[in-house]
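With one protein chain held back, the other chains of the complex are shown just where they sit.
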């Protein structure tokens, strides 16, 4: 294309929508052509997100008011379940990147089990490509519909997939302990995400059953060629952005580090730290990078793998732009090489 | 005694010293008789800690200026290594509660291994009683010298000791993943504990070797009657107070819960939550309570135990007062029943 | 009374309700006899506020289910407007401390102007005593109904009333710039008080018109014996507790300090700092203290007065207990002398 791709963002009034606008604002290959938010239709984006006030953006409108004939690609940043209904009714040839959970699970029965209802667009499900760019790059480049990963899933998968594939850890003894910033819970007001409840607090949540677990099952089993079931405990951090997974495995730590370092040697966004170092969420904030570290355990044959990323960027909107770059034939890293914001 | 016990706090210019003053301020059985801080001798406590400004406190002085003949009990809130030198030179019959690491390890060889130097008061080490009140209540009541536990150690030990003793978990498969507030690092200025470095950040620290691990080894092995070696990963939280341990064990979750509920049924400060619930650090802030929860894993025969406490209160100064109550013949809970401060 | 006063807390599911329970939990002269929360009736307080889990409390019930014959005093921690309806229907001889704004303004016309509707219990308004304890101590001790001050109002009034009375500042040139923690906004979920919106942010709110201004008008005018109109700008802080007022006045700074120091010399909860020092919210957190400081301006004849308190304690629930102590004939400071929680 000799002009920037024209982008629609469906669900622009949430945090992932705003993050998409932030990223596209300085992306040379994309421009925002439509922004939807059904309940806020008619409003200026500056009213909803004053930090985007300097940009010349279209007003928020209803999805039904978008003329998709002029759109090259749509990001769908809508809530789970709503997404599948909306995407079902979009033009069938519209390139679409979905940030919700709706098309992540390949098996409709598994979807129904984890999400508690039948899928509303089962015909589209086989078409959807799982959006973990580093692992599905070629399929994504050819895809019409890409389902971005869960932010927790991305963190765990990036830290583990190479070692699961290489068979250098005991597949029955994987524990993913994870802590995530509160922006992952979205902008809808809830008691549990008030400043008063989050600040100076730390606790596990959705402990018995977190839906991102289904993505772990799907991808680890696929990678291993057998069923893999992991233990997963997410915690809520008193901070806005960032996920750190602390992964307990049985295997030789130096070998694990070697496998990871080799697997990601050419990846532009995955940084494997020197052996023995561990990452921090503050060092990836606002960026599309994922930092991975491996540290030995005091007991031989055991290791800790650490994986850190920004849930709103590499964990969702940055990953979405990375996938959109591929789908549009743009350089994969275009618009995404900004350094983390620290402090 | 028909008068409040006269208390000296050695090392009153640090956070655990200030927390002791906070607790004693409303304690009917104790009064502050001496406050030391060698480098700040001569200053008013109000200059060092303006939040204590309303109290009528003695000026800070040097340890050498304290007349210990009028002191009933001394809290020693000094840095590690300094403590042993100071305590060595205190009157041999002075009741002493040490908040440092110096007398926690029974075996001088183990101390030397973990702390990197020979102990300076080895003659006192056999005399010291480990200050985990719920487990050494009787010895503490009779003790002259009590060594309070590490704050991380207390959190892990309280969550695990009953099940280790009862033998209801696999002793070779214990993983203690822990996150702690930054006040545990003390008040000495360090780059790593600046607001800019801690806020909006989460990372593991001292991963290969954290000294509190030695306390786990000592106490779990003693409880189990065999060597127990655990995996331990501490993380630093962007909050001031609070520790949450997420403990991964192999065992039957309901049995584990039952063992814990029974073990702590009569404990005034240990609250075992209903089965399936998990605690938060924000619900114990500023209090002497420890909240413990057990949640099943998706895999049979595995469980997560959660243990939460305030590192400055139940994790150090509150625990110290609890021990001092016993040593002085006061009710164990006296001065310590304040409710947590939330939000 | 030879037994603790039996207390009802109406509206116990909000933050001021929880703070009342926290304070009463260790108050020797009060016990919680009834807790109401209409929408959460039937629940245990531990479900609503897990930090109070260690207490033996009555279940939450509806107001209509409380037998007020056994109640010595009721705290009303309900939302504005609801309070007046509820209090109108309480037994006419029940000692009542209202934490809402409903009975703070003496003139019903002023109330209607600031709150936008006619008062629903105008007959009770003349009876209500304004709850600024340090200024209405005798009336409060005799009162049946006390209307606690707004938290912002308390901060500004305590810093200014003595100098307004003494006439040592220009009454036409008072500016109250104020910053408050987010707990003042309550526990009802709102977008503006989410962690994501508050953390790392600072902004003014209700700038044109904040209702607490009406209390400034009323009390300053009364103190001065003439109409006094101040400028007032509240800001929202990225922290849970604490209010700091920075007050700009024209007057001689040392004289202003002297007037304040003398006015509060015997007050148990008001601490006037040495001349030239300024307070911090972190040094009053969780306590009933108010710290006041005076610093000169670089221009002669001008000064800054700083006033800091905890909005949930001295700013509302602590003040309420202080007033209740007086109404019940208990020592004014009983149950309120806890030191601030720092850090």
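Structural remarks
Labels A, B and C are assigned to the chains in the order they are written; within every chain, residues are numbered from 1.
We take it that contacts are C-beta pairs under 8 Å (C-beta built on N, C-alpha and C of every residue); 3 or more make two chains touch, one makes a residue touch a chain.
A quick note: this is a predicted structure, and the numbers were derived from the prediction, not measured.
Touch with the chain omitted from the figure is made, among B:198, B:290 or B:338, by B:198. Among A:40, A:119, A:212 or A:241, only A:241 touches the chain that is left out of the view. From the options A:123, A:265 or A:339, the residue with contact to the chain not on display is A:339. From the options A:13, A:280 or A:307, the residue with contact to the chain not on display is A:280. Residues 15, 182-183, 187, 189-191, 193-200, 238-240 of subunit B touch the missing chain (whole complex, contact as defined above). In the full complex, subunit C touches the omitted chain through residues 175, 177, 179, 181, 196-197, 199-204, 207-209, 213, 229, 231-233, 235, 237-242, 244, 246, 248, 276, 278-283, 285, 295-299, 302, 304, 306, 308, 343. Seen across the whole complex, the unshown chain contacts subunit A at 15, 18, 21-22, 25-26, 49-55, 183, 199-200, 240-241, 271, 273, 279-280, 282-287, 289, 291, 337-343.
The working rule: only the chains that are shown with their structure count from here on.
Ranked by how close its C-alpha mean sits to the mean of all protein C-alpha atoms, the top chain is B. The chain with its CA mean position farthest from that of subunit C is A.
Averaged C-alpha coordinates give centres for subunit A and subunit B that are 39 Å from one another.
Chain centres here are Cα averages; for subunit B and subunit C they lie 35 Å apart. Averaged C-alpha coordinates put the centre of subunit A at 45 Å from the centre of subunit C. In subunit B, the residues that reach two or more other chains under the touch definition are 199-200, 240-241, 279-280, 282-283, 285, 343.
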